[in-house]
Structure formats: structure tokens, C-alpha cells
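Working notes, beginning with the structure itself.
Missing here: one protein chain of the complex. Every other protein chain is in place.
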């Protein structure tokens, strides 16, 4: 079954994206505790992106579960998602390194926005190819609202950053909380 | 079934190659938008190579699907392909870093050419070991013309770079468009 | 079966964590044997962490074996474990680079402690969802004592480091020996 390979390849890319960000923690040459304090903004941005990539992985995991046949359209919309996610280590590092300055926060928000749009496209491509109905598919259909809400919130976070990057950060956190809270429909569908 | 492992290993290498290129985006220490502008040629070269590696992954995915028995010849011609693909992050970075200068573009074209030849060899090794006939195999046989066309276009891109690297870039883009457009025969074969 | 993907993703992260640490061995520009002597503390810290991550992988391997249904709680407590493990390359490198100085040793112990707690949580989340009884599950239940003992020893290693980092290092070694010695109950359970 060819679905395994698109999952394996995506899992590899997800695993690398999530782990490669650690390389941004440049090892300090002094052993003072102050060095860790300096790394704090990088740590916070890493934690945020770890959670985001984790959310995408979990959703991708559920979504791919519904695929019946791997078509070229699925392969390439999946590649699109992975492309935007692969930029996250860079935008995360830039944001952390510059202590959540306006421009890097805007670029980070744009990165999340584009990833959100790419996921939405992948979801629609996959859903349009489905011929049967299962509880999981219905649960994921309902979850689309969440995807659209995320895209809107990311879009809001962009202008917000010009006034207050803290507001943008709160918006980012809001989206991740929205996704971490287990979706009852999906949970139920998986239980059956 | 041992085929799983050659797929898993290849998927790992593909995933790392495609993601390792992001490490070329050195994080700027200033938060100015100009920094991103400076990264533009690196970004373009990354996007190009991401698409190329993606194409190779998709074709590899279809090709391995037809393998019945993993022989030493398949293992080593697969290693050959992975070797040339593993040089892509380097040649991509060199080309981007030097704003598509002649020599790096030539070297990039040579890299793509050798990868194309390695894929062609792998395809022939796999096809020669096939004892049955399926629609997918027939579709991949027909696709060989595309492989040869790619090799010819890459070969043309090498001398072209000495006159105009833009022409070479157009030739690169041409090949990738040729591969991204879904192959009707393959699509049909996968649908059955 | 969706369990495969959480295993595949985790295996990817484990593999990258364990291998990324090698990047800390900065290649010396001279070919003198002295260069290797300078790298000795980094080598020792790498060896230690390699063994630790290896132990976590082996335990994770057994633990995931018992999962019946992948729930959101399992996904996120697994992410928690991977997050703390992903910091090990950094804390390892910092400790090695600074020749086992007090603060880096403390931070390393905290990292191991948090990883231990995260594993304990994951174990409880998984165990609470199990409806059947197998020998492996009973063996893993008994193994929880070992997990708690590890957490206590790591906690002791933190204050110890302020007096003697060698004592902390001995405590670290103690935990790893405790885990490498094959657990008779688990071995028997796997044999059946």
C-alpha cells in the first residue's frame, strides 16, 4: 500500500523540522547560568514552534488516515505543506534571535499563515477524492472551521505585530490551545 | 518483505536532503527586512531544489512500487541515485550564495544531469528484473522518454550557462514543469 | 493501524537526536593527535547521552507495543517526552564543552529529570487506556519502580553537582547501568 510511503516521508520531514530547530541553541563557551538566560527568547520560540509542528503532525496523521488512493494532487499539495513547514526553523530562529522584534514576528506569522493555507488545500484535495463516509471523515470535515479560524487569526497577528508583538504572541498561543484541546468528534471517531 | 527497508532508508535520505537545505538560510543577527532580501537568491535556489527532490521522491515512490525482489544491483543503483541527490544541498547552496554565477550554475546542472542518469540506471535495473506486466510498469516504461528528455535538457543547460544563466534556469524550470504535470498513464495505472 | 505513525515519527526524532550530537565534534583543522585529546570530554558526554537516548528508545519501543488506540493524550504526552529529549544534544554539548563544570552538569541533570518525569507521565497515560492484560504489560507495570528510582537519583544528582560533579556523574552512570541490565520480566514477556 503506497500510503505508507507518503506517511514515512512526511514523518521523516516532520521529525527533522522539529529537531533541527535545536541546532539554533548555539552552545555557549562559558558555563555561567547567564548564558541560559540569554538563550531564553530562543527557548520560548523553540517551544512555540515545537508545539505548532506537533499540532500539524497530529492533524496530518488523522488526515492521511482517510486517504484511499495517493494521487499526484495529494503528493504535491503535501509537498506544499512540507515546504512551508520546512521554513519554520528559520523563521523561529530569526524571531528568537531578535527577541520577538516586529519584522521577524510578522514573517513568522506569514509562515504560519501559509502553512495553514497549505494544510487547508491538502485537506480539500484529500477530502475531494474520498468516496466513502466514515465517522473520522465527518469529524475532520467539521474541523475545517478550526482551520479557517486559525488562518483568520494568523492574518490578524500580522498587522497586530506592528503595534504590539505581545498581542501577536497571544494570538499564536490562542491558535495552539484551540488545537491542543482534544476534538471530541475526532476522539470519538478514533475510538470506534 | 524486504522492500520496506529500501523504501524506509531512501525516504529517510530524501527527507534529510530536502530539509538540510534549510540550514543554508543562516539566521541574520539584525531584524531588518533587508536581511530577507539578501536571502532571496538562496530562497529561490532552495525552492527549485525542493521541487526537484520532490519530483525524484514521487518518481522513486512509483518506481519502487514495481520492485518484486530487492537484489544487490537494485541496492547499489539506488545508492548511486542517493549519492548524487545528497550533493544537491551543497550545489544549491553554492548557486544561491553566489547569485546564480556561471560556474555554480554549471555545477548544479552537472549535479542534476548525474542524478538524472543515476535514476535512469536504477529504472533500467529495476525494470530488467520484472517478470510480470502491470499497467503501472507499462506507464513507467513510457515515462522513460521523459527521463531521457530531462537528461538532454540538463546537458544543454551546461553550455548555455556560459552565455546566459537565465536560459539555464529556464531549462531547469522546464524540466520540473514537465514532471509536475501529472502523467495520465501513471495516474490511470494507480487508479486501478 | 495508526500506531505505526506515532512509532515512525518518534523513531525519526530519536534517530535525529542521537545523531545530531555528533555535530558537536567540530572538526579540528590540524591533524595532531592532541586535537583528539581536547575532544575527550565532548566524547565522554556524547557516549553518556547516546546510551541514555538508547535506553529511552528501547523502553519507548516496549511501551508503545502495548498501546491499543492512539489518543490525543498519548500523542501529546509523547510530544512532551520528545521535547525534553530534544534538548539533550544541547545540554550534552554544553556539559562536554565546559569539562563537566557545575552549572552545565546541573542543567544536564535537570534535563534528564524532566525526561524521566515525561516518560513516567507517558507510561501512565498509556497504561490507563489499556483494557486487556498481557505479560508485557505486567512486566512494564513492575518496571515503574525503576522509573521512580531514576527520577529520585536524578534529583539527588542536582544538589550533588554543587559539591562534586564526579558524584553526579557516578549517579548518572548508576541509572544507565540499572536500565541496561536486561529486565527478566520484560525479557520473559517478549519471549512468549
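Should a chain be cited, it is by its letter among A, B and C, assigned in written order, with residues numbered from 1 in that chain.
Everything below uses one rule, namely that a residue touches a chain if its C-beta (ideal position, glycine included) is under 8 Å from a C-beta of that chain, and two chains touch if they have at least 3 such contacts.
Given the structure is predicted, the values throughout are model-derived calculations rather than measurements.
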Contact residue for the chain not shown (choose from B:55, B:70, B:125 or B:171): B:70
Would you mind spotting which of B:37, B:103 or B:166 touches the chain that isn't drawn? B:103
For subunit B, the residues touching the chain missing from this view: 2, 4-6, 8-9, 12-13, 15-17, 20, 23-24, 69-73, 75-76, 79, 82-83, 86-87, 89-90, 93-94, 97-98, 101-104, 107
Interface with the unshown chain - residue positions in subunit C: 4, 7-8, 11-12, 14-16, 18-20, 22-23, 25, 27-33, 36, 47, 50-51, 54, 57-58, 61, 64-65, 180, 182-183, 186-187, 190-191
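Here is the rule we use: only the chains that are shown with their structure count from here on.
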Need the most distant chain from subunit C, centre defined as the mean of C-alpha atoms. B
Measuring from the mean C-alpha position of subunit B to the mean C-alpha position of subunit C, what distance in angstrom results? 37
Multi-chain touching residues of subunit A, meaning two or more other chains, are 4, 8, 12, 15-16, 20, 23
